[in-house]
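One protein chain omitted, others in place.
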Amino acid sequence: MSKDVKTPMLDDLEKGAWPSFVKEIKTAAKKSNTAHDLLGILERSYRDKVTHWKHGGIVGVLGYGGGVIGRYCDLPEEFPGVAHFHTVRINPPSGFYYTSKAMKELCDIWDKYGSGLTNLHGSTGDMVWLGTQTDKLEPIFAEITAKGWDLGGSGSCLRTPSSCVGKSRCEFSNIDTMDICHTLTHKFQDELHRPAFPYKFKIKVSGCANDCTAAVARADMSIIGTWRDNIRIDQAEVKNYASKMNIAEEIVGMCPTKCMSFDGGALKINDKDCNRCMHCINQMPKALRPGKEQGATIMLGGKAPIVTGALMSWVIVPFMKLEAPYDNLEDLIRKLWEWWDEHGKNRERIGELVDRMGMRSMLESTGLPPVPQMVKQPRTNPYVFWAPGEVQ
Amino acid sequence: MSKDVKTPMLDDLEKGAWPSFVKEIKTAAKKSNTAHDLLGILERSYRDKVTHWKHGGIVGVLGYGGGVIGRYCDLPEEFPGVAHFHTVRINPPSGFYYTSKAMKELCDIWDKYGSGLTNLHGSTGDMVWLGTQTDKLEPIFAEITAKGWDLGGSGSCLRTPSSCVGKSRCEFSNIDTMDICHTLTHKFQDELHRPAFPYKFKIKVSGCANDCTAAVARADMSIIGTWRDNIRIDQAEVKNYASKMNIAEEIVGMCPTKCMSFDGGALKINDKDCNRCMHCINQMPKALRPGKEQGATIMLGGKAPIVTGALMSWVIVPFMKLEAPYDNLEDLIRKLWEWWDEHGKNRERIGELVDRMGMRSMLESTGLPPVPQMVKQPRTNPYVFWAPGEVQ
Amino acid sequence: MADKPKRITDLGSPDYKKFLPPVIAKNYGKWKYHEQLSKGTMKHVSETGDELYTVRIATPRLVSTDYIREMCDISEKYSGGYLRWTTRHNIEFFPAKDQMDALVADLKKRGHLVGGIGYGISNVVHTQGWIHCHTPATDASGVVKAVMDELHEYFTTKSLPARVRIALACCLNMCGAVHCSDIAILGIHRLPPKVNEATLANQCEIPTTIASCPTGAISPNPATKTVKIKAERCMYCGNCYTMCPSLPIADGAGDGISIYVGGKVSNARGPARMSKLVIPFLPNNPPRWPEVVKAVKHLVEVYAKDAKKHERMGEWIERIGWERFFKVTGIPFTYQHIDDFTFARDTFRMTPTFKWE
Amino acid sequence: MADKPKRITDLGSPDYKKFLPPVIAKNYGKWKYHEQLSKGTMKHVSETGDELYTVRIATPRLVSTDYIREMCDISEKYSGGYLRWTTRHNIEFFPAKDQMDALVADLKKRGHLVGGIGYGISNVVHTQGWIHCHTPATDASGVVKAVMDELHEYFTTKSLPARVRIALACCLNMCGAVHCSDIAILGIHRLPPKVNEATLANQCEIPTTIASCPTGAISPNPATKTVKIKAERCMYCGNCYTMCPSLPIADGAGDGISIYVGGKVSNARGPARMSKLVIPFLPNNPPRWPEVVKAVKHLVEVYAKDAKKHERMGEWIERIGWERFFKVTGIPFTYQHIDDFTFARDTFRMTPTFKWE
Amino acid sequence: MGTITVAGKTIEVDEDGFLANLDDWNMDVAKYFAEVEGIEMTDQHWEVVNFLRDYYKQYQIAPMIKILVKEIGKKLGPDKGNTKYLYELYPGGPAKQACKIAGLPKPTGCV
Partner (left out) sequence: MGTITVAGKTIEVDEDGFLANLDDWNMDVAKYFAEVEGIEMTDQHWEVVNFLRDYYKQYQIAPMIKILVKEIGKKLGPDKGNTKYLYELYPGGPAKQACKIAGLPKPTGCV
């Protein structure tokens, strides 16, 4: 792209209070021809109202089946800098904590081989390096692994697991989300890098029902912390809150199970009826805390709409104790994969498979018992199957 | 069946406080051989735990395609009295009011030609005469028509419409359910007697959301009375109720829209938020009455599970004024039938057709506008169709 | 036969107005309020000041003409010769105020059950069963009789937190309102139909038979010009038998009863809703179906103890949660409870919130 | 290439423990409570008595290495060289208490937006759009920038009744959490793919392509060894294009944006739920998508005015009812709003109860 | 189950008089059934029977009434394309009488 091509539309997006991605591309364009031509081709898309990226692209590093998204533009003559515009997915540390030192090292590598543009983070949670060429992939891989980093997932494999901030900073967390995420990532390196599943599989870990990593919507396996005993109450702090908020209306009145009462004195919770929704704890964190018998609800099946419609994960294990090294969880996941592998069609997410085959097949093959917590309600239709042995 | 065949199991069902159908069969058996053999074959079923009625049977009266259910037993030698055991469906008067005179006349006819056993009423609402022979059908028909009665529906036709007691005795009724039922029955005599639909079609009319005729579950077209203006309140009577019940808890606290308040003095209803559920009126009929701007919500699609699963009717017209001769309603029903006739597959209920083709086709062809009251919530999936003209 | 020219047809229903008691004809559309006087009697008051008294009794639905004549006689004696049936097979008489007590007494003396009004158990909506139908998996009248012999007091004297509507259907066609009842008793088959190779080609339309199967278990068998049924895809609905007499499905040992609860059709407090499976199978045990009677009674009693006033069975369960329902009733939760038909996904619990005990 | 023996593979993610600020490492799992100090700052207190301060700023997600270096520099100055990204693309610093104000001031001086905590609008989860993807129906970053330029005050200063999570996906693949957001901006195609007869047989697997269509609109075209698309069955999801490059679907005029609202993933007060369609189509109007910006702003404002405290957008709508939602927002209700995909029946209103005005 | 004798041949029929073996059908049988049902077969009657047989041969099912009605309308004029006319031809109803005469399986399904 010749240096003086105009980008009037993009320029307009430099204005305004919200941080501007155009400014970022321009910054990178100062050093990188790739970033520079990205500006040009993007402006073209703004004009044409269509993408100028061609379909697919299959590139990668040796020994891995994923981690790089190949991309080519449809105007390589005009914008040679983005003729190749591959994306590299780097597996971030659990919880997205970084040191400036590590970050800067990564920036140096990226400036050396790529556009200098990145997404922090991609929707799955990867660090997404936007824009490099096929011949740079092996060198990038060599340099990042030398610094202790690895690629994330792409393709029909385990995708990069992710978690909320969990016990590192959040008092609500019932499980060590970051450690679970980290441990699983390491247990499943082969499944992450060498696609062999019917389709992608995502794992996300949230420490409580607030689900700050949106696991229920975006992960085939959603691990959500919860507790079994009683909410811990500090009545003195309840009093303090009472002076700041209308506990009867905002807390008691909005408790979905109507299991609380407050007469101005002590706050009472009928924990037997509480469903651990988190609302009261969220609003009065100084006064209320999750119980001490902590663990997780394991849910399965979350995904976007392709093909049979979006799903949110549903309960398959109401409560599981989760303590390092989480072998119980690993075991369950492996069993699930085995079943999915056995029955799944090409591009069939595990949730869709359960939906197609029925929960029973999955439960029998994983050894999980059927429990009412798996369903909103028992079936209404009378179309009930009986296994051969069940009818004499 | 020889007179001395034993029916020990049925005999046991003569005992007990609840009225006994066995006693009834025995009563009839004194006069009718058909009833007598029914006892025998039924006892046999009790022993074998299977029915002894053969599949189907297609009999009827001239000029009609329905109204009689043919039935033959599989043990005609043993039980010749029930070799034929056809059922005759008689269209009852709206609201199931009878005079003893009319009833006795019918009994006489039935004793003459049939088993003397009847169901009052069948689940659709017909008077069901159980057990006669093919050659008795025309005589029965001649005699009942002479007395002003007619057959009800069976087969792929309009089934005998039915209604709740409505304005004849119920102060809650927002429409003249009995008259609507009667008028529609008469408007659609041809559709009732000569099956020409893809499948059966049922109409039920309830005067309010209490739905005492279970229309929403059992009728393809469910007509449910409602009102648009405000609930009429008699505050003096509210006071009287206040001394008998806990209005705050039982009424205000159970109002689904939380639109009521009661401070011990006047009962206040925010009618804008009320959804006409009937609960408060049900509990305090002396104090509360439906408003005066009355009409009906028209709902479509209710049915049992065959084939694609049970449906309850859903809203297609939130509010329709219904005044004799109900031409607006007739017009809508005819349009719906036309659409169903055009697109329906064999044995596809209209609700299943709407479900298969989408609401739009039905709405466009009947001229009904789409309104939010038709749905619990707008779609969540992004699989949205656009008609050719809608996209330029 | 075709030479009977004077046939009358298409009369439709007789005019209901001919059958209305005078007080009703006069006050039609003018009723102002009502009061329940007892479990079997009520009073409606008109804007004109007129009063209408109603006395209700249970019937077995399957009645003889002699029974009807008895009712007619009673109506003539106490109710001006007028009577009506309710939508749930009960009979109502309309005595003048001063005849109320005599009528009630007479009815009771004759052995009839006065009741069914208000919060309790009214008559059971049910179907044909072995009395008349070709597809039942159980009897209808017999099961109802056995159940109500046990529960009749909820009709006549005992109250419940709200209405409990019991319905029975003897097969998956679900004639009646079984799919939206507080307690639904449903006859079920549990073995696939047998293919009668000898008769099928003559008795059945193969395309229609195939189309009748909700789960696509039926395929053509070109060899024999009949059909094949994939047993593991069949959920025994019997719809293929409805279409094709050569696919009998009834089986003495396989057939039995399942129980669904928590449905309703009224929209009071919350919308109408369907019943949900709670007991997947109980055996056919005529003449008194003791397992079914016990189960229904148990459900009513647990509900009666735990529900709040005005709370229908389904509303009660939704409040306490299904996990607790299974706990307090002691009913085991099985694979069968989990939906696996087309719309199953909507029944999966997509939230980690539930009650523990 | 194959002769590089010393490749390191399967390292996985680096150990998170290496990146934790010391106060976090020390108090890991011991946090007791937190307090929100301002829209962009909060304090967590440990059982040990230690305190952790957090300052949050917005990022455009798509950032240059220079931007990251700036953030690193800031972290070195105020946060011990530690920083973190949130699950919604914000950056967090962990200053000592006495450095809080200086850090906030410095950030603001540099033009960064401090905020995003608590009840307001946090960063927008979004996707690639025309920056990198092959299937978008709209851009991602540009729309987000235009919308947030208008709404940024809800990030920095203005409060809302509860969290409002906005997300954008540029096509029906819905990368991100669009299907469960308070406000979801979704790029849509509205014309069927065109079949590139010349290349299809070489580029595409026909069975896979056919299987990819959720509505069964694709069938083989044996004549040309390609496929046919039944236009009236196509709802433009683009999944066939994902599988088959010879079925391009993007169309400058047909493509645009639809808006869904009322989803959430947290289970506080009520279960997670999906977003529902409210505006079926708005045109692509780069660079500022004024129609989209206006619509989103309007939705936020109506909600802000009418909702109760703690009520998420979806909870508010459920309370007032969808009929009133369409009324108060003035958005027309169209055929498109009514579901007609496989599970549509579950969305039909099976009760005659609703609000009139 | 019973039997009838047509042109000297004994043929099995069910309780409603429908053929137990569809192959037994021939014109004689058709005429026999018509007589039993009290129908005097005109060309119009045969149009219906022929259509039913053709349709059944092609699709292995009896047509839905609406299709029969439409077809008869096409063949005999629009004033005859309605159920009423069908019942004039076959007072016992097209399902019962016309299908029997045409030698189709006995109609099943919801009654």
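Note that the chains take the letters A, B, C, D and E in the order they are written out, and that residue 1 is the start of every chain.
One rule holds for everything that comes next: contacts are C-beta pairs under 8 Å (C-beta built on N, C-alpha and C of every residue); 3 or more make two chains touch, one makes a residue touch a chain.
Small disclaimer: the values here were computed from a predicted structure and weren't measured.
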Shown chains that the omitted chain touches within the full complex: A, D
Omitted-chain contact residue, chosen from D:42, D:100 or D:204: D:204
Footprint left on chain A by the chain that the document does not show: 54-60, 62-66, 69-70, 72, 84, 154-156, 190, 194-200, 341, 346-347
Touch list for chain D against the chain that is not drawn: 1-2, 199, 201-208, 242-245
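Definition applied: only the chains that are shown with their structure count from here on.
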Any chain in contact with chain B as well as chain C: A, D, E
Pair sharing more residue contacts (C-beta pairs) when B-E is set against C-E: B-E
Chain B against chain A, contact positions shared by both copies (same if over half, else different): same
Centroid spacing, where centroids are CA-atom means, of chain D and chain E in whole angstrom: 64
Chain B and chain D, separation of their C-alpha mean positions in angstrom: 48
Contacts with two or more other chains, residues of chain B listed in rising order: 54-56, 62-64, 69, 190, 209, 216, 256, 277, 305, 309-310, 312, 346-347, 380-383
Multi-chain contact residues (two or more partners), chain D: 172, 174, 179, 214, 237, 253, 263, 267, 272, 274, 341-343, 345-346, 350-353
